[in-house]
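Take this structure first; my questions come after.
Note that this complex is displayed minus one protein chain, with the remaining chains in position.
Presenting chain A:
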């Protein structure tokens, strides 16, 4: 589904991502782990088009997407969430989500001026989509709350919903469980499984090892921009380099 070939990104003298080659298979949960500054978010930024790679190629669904803009990548079906989501706090949760489906609509400025049936249909579709994804992430009950008034965990779910509203094929989640309590983390993990059941592919960055180990089908470990290991949770747990660089001896023993 997503193939990365020799991906490298240099910022001046710093090499944030160095010659990473890996593949993410369809309908699987893939995790990227590694210490802070390992290049995980940069990796996401490269895949989603925010940074242009210094070298290497990104193949998505058989198509070379290297160097495309974020909005072009999004249209092809790559959605992502950020570590923190900036919502419009003075509007309702539902209102915040309607724009998420805009990329699948075709109405232009002139449709707006003449209030055409195409525009009305597009707006209807976007609203229906927003309600659908809100229901999917289990937030229908706060649809009419102001975005300012919802909890941190609900914010995370809204971020998921926004990504889902774009009708993606793969969803990149940047620390989906950052800043939420253990119980809520379990709920979010269940939501990620639900996305897989729906046929999506997930790629996530996360520091919560318990969550990753129980959730991921495949783990990629980055350290100083380099991929030092990839494999199943069991393989990663017993990998000597990963234990040294990231997990620590305690975790391996447990």
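Before moving on, here are some points about what is shown:
Methods note: a contact is a pair of C-beta atoms (placed from the backbone, for glycine too) under 8 Å apart; a residue touches a chain by one contact, two chains touch by 3 or more; residues count from 1.
Here is the rule we go by: contacts and distances are computed from a predicted model.
Think of the chain that is not pictured: of "Branched-chain amino acid transport system permease protein", "3-oxoacyl-[acyl-carrier-protein] synthase II", "Response regulator" or "Ferredoxin family protein", UniProt labels it "Branched-chain amino acid transport system permease protein".
Residue A:100 is the one among A:39, A:100, A:176 or A:225 that touches the chain missing from this view. When you scan A:59, A:146, A:196 or A:228 for touch with the missing chain, the hit is A:146.
The chain that is not drawn here is touched, among residues A:69, A:193 or A:241, by A:69. Listed here are the chain A residues that touch the chain not shown: 48, 50, 69-71, 74-75, 79-80, 82, 85-88, 90-92, 98-100, 102-105, 107, 109, 112-113, 115, 119, 122-123, 126, 141, 144-146, 149, 162-163, 165-166.
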